[in-house]
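Removed: one protein chain of the complex. Kept in place: all other protein chains.
This part shows chain A:
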């Protein structure tokens, strides 16, 4: 069943087509996955990558075309069939049970048993530790998954997929939620698996990853193969151009002058159970990057500032006015808006329309006595949706039907609807295609130019360096460094973020 020879085709997709209702999502898609090769599938969100994976892994049947395993056509009646043929997948959306432990999750469905059906706790634990070791994760198997960071959960997902001993591993944007360090670690694991002869289908739109990993790249656009090239013919320009359908230049070029405005946001001694005493300031028109590895406390700090969580002490002032941070969501009243980390869990109402989602919780579209109407909501949402270039059939379309990039734009539109003086963006481009990324960067520059104070949390170093006027680095729940000008380099960030260098022992007092 298992062949470890490199070079042979393990799986082939030939002429795959798939429609949902009248919407053609995949059209004549053909690609070959070989043992010991990493095949990267690139494309904007909504290009059909996720659907292709669902077809390949037996979750959705194709309308036309064939799936060949070892050259023989196969038919999947469900994910179980694909698994039995050695196809394992790690989906972008995590599918762990938060209330179970790491070991329970890893052994879910394959629990080792004693005779008589009793759970063999010791073997379960040993198997779990072995699986974790394969992905180099030093987690205690007894910890509840819900307590772990997204990055750590991702590693568990991969460990679980590997425990099935697959021949073909499908990874759907596995690094999207990871910090730079974790991502690097993961790429190392992928390389190792390739060396072991695994065929790997790797979905990504991060250029560095494609560079490092790809033996072959296939680009999907609007459901069909826009381009396909072996490593020898690969170039960044060619990939990006075929993804977007047009050349994209200077993604991060913000052309803003250095920010010399008044201090808009001032945070003094803010602390909670998960954030050590922190002070910082952001000036009008300034974009301050917040870097650090996952779990460093970046989101937690910002959630305190925005009033999402309750602080134990400290104060936040906006334009010199003290903000009541104890009130949940109350910072909205002080014109602090925050784009939360997880748009689906913390931001959007997936079953509701775009117009509803943009206006929710804002002062838009209200009539006297609290009345409103769909047309009013549409009218109020339209300028914002247009400004962010939300792509949809109409503003009545449920947000759940949109691609990740468009969903993020809808949520950003809501943030803007609050007319914030301080805007906090937590991983605004995570799981977002390049076109949408460019739009979001343009927007950040726009509002900074208009005098809004912006905090940008990002795990993508080029992004945080390219977009920010100044970078604060967090490590172990406190700010450990402030980088400006020439000091703003990837190397510096990594050193401080990983704790290799410790500049100050006391909480830093940032003065500008």
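Throughout what follows, a residue touches a chain if its C-beta (ideal position, glycine included) is under 8 Å from a C-beta of that chain, and two chains touch if they have at least 3 such contacts; residues count from 1.
Convention: contacts and distances are computed from a predicted model.
Student: Suppose you had to identify the omitted chain by its UniProt name; would it be "Na+/H+ antiporter subunit D", "ATP-binding protein", "ABC-type transporter, integral membrane subunit" or "Sigma-70 family RNA polymerase sigma factor"?
Tutor: "ABC-type transporter, integral membrane subunit"
Student: Tell me which residue among A:57, A:299 or A:403 touches the hidden chain in the full complex.
Tutor: Selected residue, touching the omitted chain: A:403.
Student: Of A:68, A:129, A:207 or A:350, which sits in contact with the chain we cannot see?
Tutor: A:350
Student: Per the definition of touch given earlier, which of A:279, A:372 or A:421 contacts the omitted chain?
Tutor: Answering carefully, the residue with contact to the hidden chain is A:372.
Student: Taking the full complex into account, find the residue in A:73, A:98 or A:361 that is in contact with the omitted chain.
Tutor: Final answer for the missing-chain contact: A:361.
Student: Spell out the interface residues on chain A facing the chain that's missing from view.
Tutor: Missing-chain contacts on chain A: residues 20-23, 25, 45-46, 48-51, 308, 328-330, 332-333, 338, 340, 345-352, 356, 359-361, 365-366, 369-373, 377, 393-397, 400-404, 414.
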